[in-house]
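The complex appears here minus one protein chain, its other protein chains still in place.
For reference, chains read A, B and C in written order, and residue numbers begin at 1 within each chain.
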Amino acid sequence: MSTTTPTTPTTQQNPTYSEAFQSGVREEMKLNPNIFILGTDLVERGGHFAQVKGIAQEFGVDRVKDSPISEAAMVAAGLGSAMYGCHPIIDLNFIDFSLGAMDEIINQAAKIRFMFNRPVPLVIRATSGVALGGAHHCNSLESLFAHTAGLSVAVPSRAYDVKGLIKTALRSPDPVIFLMHKKLSGVRGEIGDENTFIPFGSANKVKSGKDAAIISYGYTIVSAQKAAQNLAEQGIDVEIIDLRTLYPLDTDTINETVQKFGRVVVADEAPMFGSITAEIAATASEANFKHLKGPIIRVGAARAPLSANPQMSEAAIPSVNDLVEAVKKVMSY
Amino acid sequence: MSTTTPTTPTTQQNPTYSEAFQSGVREEMKLNPNIFILGTDLVERGGHFAQVKGIAQEFGVDRVKDSPISEAAMVAAGLGSAMYGCHPIIDLNFIDFSLGAMDEIINQAAKIRFMFNRPVPLVIRATSGVALGGAHHCNSLESLFAHTAGLSVAVPSRAYDVKGLIKTALRSPDPVIFLMHKKLSGVRGEIGDENTFIPFGSANKVKSGKDAAIISYGYTIVSAQKAAQNLAEQGIDVEIIDLRTLYPLDTDTINETVQKFGRVVVADEAPMFGSITAEIAATASEANFKHLKGPIIRVGAARAPLSANPQMSEAAIPSVNDLVEAVKKVMSY
Amino acid sequence: MTTDSKWGKETLRQMLLIRNFEETADKLTLRGKVPGGMHNSSGQEAVAVGVMSALDPKDVIATTHRSHHHTIAKGMPVNIVMAELFTKATGCSGGRGASMHLADVENGHFGGNGIVGAGVGIAMGAAVGIKQMGHKKVAVGFVGDGGVNTGRTWEAVNMAVIYKLPLIIIVDNNQYAVETFVERVTGGNDIAKRGAGFGLPSFTIDGQDVEEVHKYTLEARNRALAGEGPTFINALTYRYYGHNVGEKGQYRTQEEIADWRSHRDPIDRFSAKLISEGALTQADYEAMINSVAKEIEEAVDFAEKSPLPDVSTILDGVDSGLLGASK
Partner (left out) sequence: MTTDSKWGKETLRQMLLIRNFEETADKLTLRGKVPGGMHNSSGQEAVAVGVMSALDPKDVIATTHRSHHHTIAKGMPVNIVMAELFTKATGCSGGRGASMHLADVENGHFGGNGIVGAGVGIAMGAAVGIKQMGHKKVAVGFVGDGGVNTGRTWEAVNMAVIYKLPLIIIVDNNQYAVETFVERVTGGNDIAKRGAGFGLPSFTIDGQDVEEVHKYTLEARNRALAGEGPTFINALTYRYYGHNVGEKGQYRTQEEIADWRSHRDPIDRFSAKLISEGALTQADYEAMINSVAKEIEEAVDFAEKSPLPDVSTILDGVDSGLLGASK
C-alpha cells in the first residue's frame, strides 16, 4: 500500500498546502454538483487559512455557504444533507471547535451507516496542530476521532497529500475528518493533477534509511526530516514514514518497517498519554515482537494544556532534538 | 500504591454498587455543605440507576437539583460553581450524553487549573459500559477523557471501590470523570466506612496468581474472574489487576506485574483501536521490554458501533473465552 | 368543518393502528421480548398522524427516542417495526436499532435517535440537501418538550431560518421529560415563543386534534415549498404510560392521566366526530378496530418467527472500505 512520491522542490510556482486544498476541492466540485462547503467566513475571506479562497466567487454562494457560529448545526447540516445525497464539506475552522459538535460527529455521522445502512459522504475539515493561540486553539484531537468506529482521519503533511487525499475523500461515501496543520498552511509543494488520488491507509516513505525508522504524521514529519539530517551527520541513516491517514492505518507499511529495522520511533505532537502513537506502538509490538531489537519508543507532547507563550508551547511538544535522542536510543539496543 | 482488599462476600446486607455511591456521597455531603448534585430526574426518581435515591429527601432540593436536558449547561453549571467554591456532582446519566458537553469538559473544566491557577473540584458522574440500549447508549469514551490533560477518570468495578473512590473525588480539588458500569449497578458487595478513601492511581489486586496477569477495569474484571476460574481448571493460575482509575494510572503496579510475569493481557470492552489498553501496553512494553516473555496481548471490542440486539452487542465485546484464549497465548511464549 | 370521509377513516385507522401497536408492544416488552425496553407513545397518535397525513410520502422525517407513532404514520409496515423492536434481522434496522433506532432512509425516514434533540438537526440537514438539489419536498424534525432545552435544537432552528430551509419543527409536547414536568425546566414556559424569538412562524396547537395538526402542518409545508422557510409547531399532547415500559412514578396523579384519557383522547374525539358527522358508522368503527388488531397480531407473529441477526455480521457496514483498504 505504501506509495513513494518524489520529495517536492519548493519553488514559487508550487501552490501552498492551503491552495492544494482549494485545487482538489475545485476539481471535484466541477465534476460533482452535489459537493458544497459550509462554514464560517468562507465566502469573502475564503476561510481563516485561505483554504477555500475564491471558490465562492467561482461556484456561487449556493455552493459555499457562510454559517452562523453553530458547530453542532454545521455538522448536522452536513450529516443530514449527506444522508440525503449531497457530499458536503463542513469547515469547522479550528478542530478545537468540533468539541461543540461531538454528538453530531461521534454518535450520529460515524454510526449512521452501520445502523441504517445509509452512506454518509461527509468531509469535516479543520485546522489542527500546535502553534500559537493557546489552550483553546491547539488541541490535538486526532486520537479521539481515530478511536471512533465509522470515522476516517486524514492528517496530510504536504500539499501533494492534501490534494490527493481530499480528492479521495470527495469520491468516497464515508465520513472523513480532514485535519490540516496550521504551521503547514503556507508551505509550498508540488501537487498532483486531476487524476491523482491518494488512497487512505497508504503511508508515504518520505525518506528511506538503513538504520532505524521514524513513523509519524503532520507537522512532526518536518521535525523528523530535520532530525534525519542531524542524525546523518552522526552516521545514522533514518527512514521516515508519513502515515498520511490515522484511520485506516497502513499497518502493512508499519509492519514492514518494524520488521525491517527492529528499531522504531513513533512520534507526534499530541499529549502522549493515550495518543494514537500508543495504538501504533502497541499493535506493532504485538504483531512483530520477534523482530524488535528493543522497545518501540514513543515521542509525544507533555500531558498539559498548551500555553499561549510560544516558548512554553514549543517546549511542550517534541523538538528535533527529542527525535534525535529517541532514534539514538533505539540505535543503542 | 496497590492496596489489596478482601474479596467481598455478596450477602443481602451488602449494598449495591449504586447504593455504595449513595453512601459515599451522603457521608461527604454531611461534612461539606458545598457539595450538591445536579442532573436529570434525580429528586423523585433518584437517577436512572438509583444512584442518588433518597438523597434529595434527606438533604433537600437545594442540594439535589433536577435539570433540564442541557448537558452543556449542566457541565457549565458544575464548572462555574466549582470555580466559585462549590463541589458539584454533575450527573450526566449516560456517558454518551457527555458528547453534548465536550467543550465544557475538555476545553474548559480540564484546562482552568493550568490556565488560571484555580481549582475545579468537579465530579462528572455517568453510567458507562456496554449493555442494552444500542449505539447511542453504549459508547466507551473513557480513553477520550484519560487522554485529556487535567482530567482524572475513575472506573470502579465493585461497590467497595465506588464508595472509596467517590469519597476521594469529593475531597480533591480536581475534575473527575466518574464512570459506573451499567451491568454492575445492582451488584452487591462490602463497602468501607466513612474513613475508607481509595486514592486514585492505586490498582487493586483482585486475585493473585503465579503464571500470568490480566490487567483490566470495570465490568471486564467480572469476565476476568470467570476466565481465571476456567484457566485454573486448565492448570493456569492467573493474577487479576483492577486498575480502578485510568488516570492517574498505577504504573508502579503495572510495571511490577509485567516484571513479575512477563506474560500480560490488557483487556477492556472499548473498541480496541486507540483504546486505553494501547497506552497501557505501549508504555509497559517500553518500560519493561527486557522482562517480556512475549508481547503484551490486548483484548478489546470490535471497531463497530454497538447494536441493540443483545447477541450482537455481546459478540462485539470480549467474552470470557476471549480472555482465556489471550492468557493461553501469553502462556505459549 | 366537516371531515372528508375517506381521509377521516384512513386517519382514524392509522391512530388505532398505532394505539394497538403500542399497547401490544408494551405488554410484550414486559414479557422480555423487546431488548432495552421501549417508549410508549399512546395518547400522542394525533400528532404523528396529523403531521404525516399532511406530508408527501417522499418528504423526510427525523425523530426521537419515542418514535413508533411517527414511524407507523410515515408508512412503515407494522411487522417491520415490531421485528425491529424484537431486534430481529427482518426489522428495519436489521435488529441493530430496536425501539429507539427505527429508520428507512431510502423512504425518507431518517431515523429515531437515542440522543435528545438530535432529530431536529438531522431533519435540518436533510432540508439543506433538499434545497441544494432543488427538490420539491420538506423535512420534518420531531423533538420533545424536554428536547427543546438542548442547545443543538436552537442552533438547527436558527440555521433553518437564515437559509430559509423547507423544514417543519414539531414539538411532540407530552408535557413530561421522563419524570420532569415541562413547566419546571422550561424558562418562560412558552415553547412557541422561543421559536418566535428565532424569527420563524411559531404556533402552539392542540395536539389531540388530528385535524388541527394536519391543517397547521399543511400550511407549514406550503410555506416551505413556496420558499418561505421553516415553521415551528408546538403540539400539546400527553402520554398515557410511563417514560419507559413498566415505569410509573409519583410525578403525576392518576387523576391527571384519567382526565386526559377520558376527555381529550385523540382517537375517541375523532371517532366521535366522524360518527356524529355520519362519515363513519359504529359498525365500521368496530370492524376497523378488529382489522387493526388482526394486523398487529400478524406483526407480532412475524416478529416472533423472524430470525435473529447473524452475529458474524457485527463488523459489516461500519464503513465502505472505499477510502482505502480498511484493516
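In this text, a contact is a pair of C-beta atoms (placed from the backbone, for glycine too) under 8 Å apart; a residue touches a chain by one contact, two chains touch by 3 or more.
Please read these numbers as outputs of a predicted model, since none were measured by experiment.
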Residue of C:86, C:110 or C:154 in touch with the missing chain, whole complex considered: C:154
Omitted-chain contact residue, chosen from C:10, C:190 or C:259: C:190
Sole residue of B:18, B:81 or B:140 that reaches the chain not shown, by the stated touch rule: B:81
Absent-chain interface as seen on chain B, which is shown: 1, 34, 36, 38, 62, 65, 67-68, 70-86, 88, 103-104, 107-108, 112-119, 149-150, 152, 168-169, 171-174, 176, 199-202, 245, 248-252
For chain C, residues in touch with the removed chain: 149-155, 157-162, 184-190, 193-200
Chain A, residues in touch with the chain not shown (by the definition above): 40-41, 44-45, 66-73, 96-97, 99-100, 132-137, 302-305, 307-312, 314-316
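The working rule: only the chains that are shown with their structure count from here on.
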Most distant chain from chain B, judged by the mean position of its C-alpha atoms: C
Euclidean distance of C-alpha centroids - chain A vs chain C, Å: 40
Whole-Å separation of chain centres (CA-atom averages), chain B against chain C: 36
Contacts with two or more other chains, residues of chain C listed in rising order: 93, 96-97, 101, 113-115, 151-152, 318
Residues of chain B whose C-beta touches two or more other chains: 96, 99-100, 134-136, 302-305
